[in-house]
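For this depiction, one protein chain was excluded, whereas all remaining protein chains were kept in their positions.
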Amino acid sequence: MTNQIIPSVKRKQIIELAESGKRTDGRSLTDMRPVEIQTNVIEKAEGSATVRLGDTYVIAGVKFAIGDPFPDIPNDGVMSVSAEFVPLASSEFETGPPDENAIELARVVDRGLRESKLLDTSKLCIIPGKKVWIAWVDIFILDHRGNLMDAAALAGLSALLTSKMPKAEVSGEEVKVTEEFVPVPLRAIPVNVTMAKIGDKLFVDPSLEEEEVMDCRLSVAFAEDDQKQEKICAMQKGGSGTLTPEELLRAVEIAKVKSQELRKHLPSGGK
Amino acid sequence: MTNQIIPSVKRKQIIELAESGKRTDGRSLTDMRPVEIQTNVIEKAEGSATVRLGDTYVIAGVKFAIGDPFPDIPNDGVMSVSAEFVPLASSEFETGPPDENAIELARVVDRGLRESKLLDTSKLCIIPGKKVWIAWVDIFILDHRGNLMDAAALAGLSALLTSKMPKAEVSGEEVKVTEEFVPVPLRAIPVNVTMAKIGDKLFVDPSLEEEEVMDCRLSVAFAEDDQKQEKICAMQKGGSGTLTPEELLRAVEIAKVKSQELRKHLPSGGK
Amino acid sequence: MTNQIIPSVKRKQIIELAESGKRTDGRSLTDMRPVEIQTNVIEKAEGSATVRLGDTYVIAGVKFAIGDPFPDIPNDGVMSVSAEFVPLASSEFETGPPDENAIELARVVDRGLRESKLLDTSKLCIIPGKKVWIAWVDIFILDHRGNLMDAAALAGLSALLTSKMPKAEVSGEEVKVTEEFVPVPLRAIPVNVTMAKIGDKLFVDPSLEEEEVMDCRLSVAFAEDDQKQEKICAMQKGGSGTLTPEELLRAVEIAKVKSQELRKHLPSGGK
Amino acid sequence: MEKKKLITDDGIRYDGRKLDELRPIKFQIGTLKNADGSAYVEWGRTKILVGVFGPRESHPKHLALADRCYIRARYHMAPFSVEERKSPAPSRREIELSKVMREALEPAIFAEFFPRTTIDIFAEVLQADGSTRCAAISAASLALTDAGVPMRDLVSSMAVAKVEGKLVLDVIDQEDKQGDSDMPMAIMPSKNVITLIQMDGLLTHEEFIQSVELAKKGCMEVYAKQKEALEEHFKKTMDREEV
Amino acid sequence: MEKKKLITDDGIRYDGRKLDELRPIKFQIGTLKNADGSAYVEWGRTKILVGVFGPRESHPKHLALADRCYIRARYHMAPFSVEERKSPAPSRREIELSKVMREALEPAIFAEFFPRTTIDIFAEVLQADGSTRCAAISAASLALTDAGVPMRDLVSSMAVAKVEGKLVLDVIDQEDKQGDSDMPMAIMPSKNVITLIQMDGLLTHEEFIQSVELAKKGCMEVYAKQKEALEEHFKKTMDREEV
Partner (left out) sequence: MEKKKLITDDGIRYDGRKLDELRPIKFQIGTLKNADGSAYVEWGRTKILVGVFGPRESHPKHLALADRCYIRARYHMAPFSVEERKSPAPSRREIELSKVMREALEPAIFAEFFPRTTIDIFAEVLQADGSTRCAAISAASLALTDAGVPMRDLVSSMAVAKVEGKLVLDVIDQEDKQGDSDMPMAIMPSKNVITLIQMDGLLTHEEFIQSVELAKKGCMEVYAKQKEALEEHFKKTMDREEV
């Protein structure tokens, strides 16, 4: 059975420090940890990126493959986002198919990318109703030190931003993949910001220690289109705690500011 | 380890009562529990029904989809019957893929429906050898209070009896599903009757309590064709006890009578 | 937790006996157990064989089916080797999907058969790039008394050597399987020899008892082509012990001799 | 799927409702015999059955928590509940919604009263026509009450979508698929706290604030219907006991 | 599959047998070394190997029963046993037949002699040509005896089909697929009780009664062959022990 004593001592300490605006690792409540993004790290992938968010370490790779469209959107390509909690990333992770946390992570990142209209899937069509490009975005967690949501979203986004897409030539029903590459048709750019609620405070970019004692977390993704228009494009509460309506609105305000900060770290498009 | 004391006390009590032709819930040995069938409960399904057999509660839905025929019967459509023991139905049920009990149930119901020649699968062919209708019959157990076999068979049958089938139009190799619906091509009607053997008595439509202490059960399905001809179309013994040949023949006699009774509850075809 | 006392006593005894060149079952260190191969035991299979290697008992069946080629070798048929450790073969085996031992066994046997160029897969093509023959080689372990590797390899090989292949007729895109059978296009013949290392001795064709206390095993397959040319075609070390380079070379020498011995037991081709 | 216009110029929706109007919602409590607690809801054409077992012994035992009850939840769709038959194996969507449903309900449960035990919440979607997670959560909180689980409050849930530029309450399938955003929310009404919020689609900051307001209004209407159902249920139970 | 006529006007079947004639059936006992008991049967072209382990410690432990032995059975077909290669993963049919086989054998086992233990019965169908469950059950009861499991009686099994209007004994593949009904039955012969009965197809009440009679006759013939095999096996074992 899970021992609950150590977390409750830690929690008390974290809350007390926060009263004076401080955190155990020296950050203020709204500081992100250092962000480091490297792209094109996997030459065999059409796009790839590693993200270090403090000590949290994530890699994402993008592969394009030809496949069938969904019957209800026959003229659109497909983007598929998966996340794997690789067992080397944490003593808590286990081998086996993705659990509910990995699935939630992948789906939240997916919604952020999808709902921002980042990828113009209509341009991924090869033969309408028959053949389309599938963009596989695979995110692997390599070291889990808190806030996987933002690190994974950044990694997936950076990999897509720097992807090149193979070009297909069609003659009749035959599809041939050429040696040529074209840029991926991208539009608005989503950035995700996660905050943990502990007591009555919000902690931006929570560390693993903070996540272990948090009441709940809120992730908010802001998308910015080419006219620099910002909109909320995805949101997800996680964990068993509650938020007051005021906390919710405050969190959205914070996310708006921090997402602008994070944008500066993004790789520029194409490669 | 399973406690065996309470069941053996119950069993003794049930056997003693049965000596005077009585059961713990007041029924005679050959009484069914009240039967209540509601059809067209799921508007999105092509056919559906809930069945209450006493407190046992089952739902069945029928969906038609276009698929490939089996290679050895290229001109016949397909009927596929599944059963799920949904965990809300019993504290004994667990999440996960169907266990041997759910699979046996589905297969016995399937054989009853199939061997009675209820569904004329030759009329489910769209393009011979290429495209046929698949009739998915999904049975969900919602409350398990004994005799799932008869309740599930009634639910599956009632859903099929009241199904409407989408109409497909063929031009060349292209298949288009129209907005039109046609009746499902049905023939003889099978009705299943299950009896539990406890001691040397047969209990028609056993309750959960009776099933927990039974030696074995026997399910017998009678089919009636449009000339009101009755035939046995499926039979299954379940459980670790034995039947004497005399008990077997007696059970078939009883099933013949009770299946006629059950027929009166069936919905009339079409919808 | 596994008891380690009995094995260590046995190991000591086996090593002491080996000092004078003897084994617990009376063999010399380089003796194989008696080999008995029966072919065409499963009339419904296109090829089949049982192998008894001492008390180890294995069956293999070959089935041909029409399927799709791999995209990167569109003009070649496919050979697929599986192995199942059927639970009746040992109190250690369990039901469920193949474990790492069964998978290793199948893959080593597969490599032996494949890399010897035994089967000329280019002759298994029906319509280039579209339809090819798939040769399913299924190996079932029926009684595990040591050295499954050699018994399984012999069974798979013998089944293939005595297989007949259905003949397909092509007209346009249509493929029709005729009633006729043709010989399977075979070339060089691989034979696998496994040795256990216990202490500093090599034990050819180890018994179950020897395997339980061995340091490691080495399997070496020699292929012989129609010019009676012999080459090494597959090798696999198993188990957690080590081999000195000298032991490795000695083992290969032994395998060369023993593989010639085993060749005499092989069924002659065709049937 | 063909796109039709979903809102008339007069602000009337596809199914005849006004922008902030709920569908007919009807809760029924105690419909199952085996479950310790149960509730059935018809929420427009969305139909969901929820059963609760527990607090009961944790199995397997290593799930047991020393200081509170372990809560499991399963959101599951019947194969016939949607247009195209759905495989009965849980999809990734169902696995996420199971987690989200559990986390929406947990804050309302006095889990610390039952250390070392497990509560199971099983929701079966029999027919899906939008807002299934809201309906499942709202019904589940009634099933928990029916099971005698001590609760801090009910949980009431409602979704708001942006469709053709307008915010609409209580989203149906058609609106979800064609709409620009979907935002399900759940609250503990008498505590005024949020236990579930998810959003996808594009909303301006202003629209988001309005959406939260509208969702809250919807949750309060659901809350009223939940309380009605509870009253009716207890009345029935007492009547029965008096007999 | 092409439909040929399966029975001549003289009542001779596809494979030359008379209507109530069994195929050649040969049991062999004790063919495996590792299994505690084993039997192999060639039943026409149907070939099945059965191994029995136990009574042995229950694993996992929660399977253990306080008052009797826990019995597991697996009916499994080799991929090469049928016309089209079968995936080795257990099909729904194999899962049902495993249950049915277990329930046909359980009444014959003195399970109460071995509380808290498990007996495993594994049947591998190496070639399938009809009546595989009958052959597996009959062979399994010999394998149980070989394992020294105390038995109330052997279990003997036989199937009857209705083919082209006639009842036939010991059904082959072709007859099963083209026939109008199939009815496998198993009995404990010296007790005159039925441990397995299944039926599908269409039979009048009268035909059913005749089918049961015919199946019983077949079971008794199987019983005779089982006893023969046992005698031969014990004779061999004693000869060996005397040496």
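As written, the chains take the letters A, B, C, D and E, and residue 1 is the first residue of each chain.
The working rule: a contact is a pair of C-beta atoms (placed from the backbone, for glycine too) under 8 Å apart; a residue touches a chain by one contact, two chains touch by 3 or more.
Keep in mind it's a predicted model, so treat the numbers as computed, not measured.
Contacts of the undisplayed chain with the visible chains, over the whole complex, involve A, C. Residue in contact with the omitted chain (choice from A:Lys131, A:His144, A:Lys197 or A:Lys258): A:His144.
Interface residues of subunit A with the unshown chain, by the touch rule above, are 41-45, 48, 55, 57, 59, 61-63, 65, 82, 84, 86-91, 95, 97, 136, 138, 140, 142-145. Interface residues of subunit C with the unshown chain, by the touch rule above, are 1-4, 72, 100-101, 103-104, 106-107, 111, 114-117, 216, 218, 223, 230-245, 248-249, 252, 256.
Convention: only the chains that are shown with their structure count from here on.
Hopping across touching chains, the smallest step count from subunit B to subunit D is 1.
As a matter of contact connectivity, taking subunit E out of the picture divides the rest into A, B, D | C.
Taken together, the touching pairs link the chains end to end in a line with two free ends.
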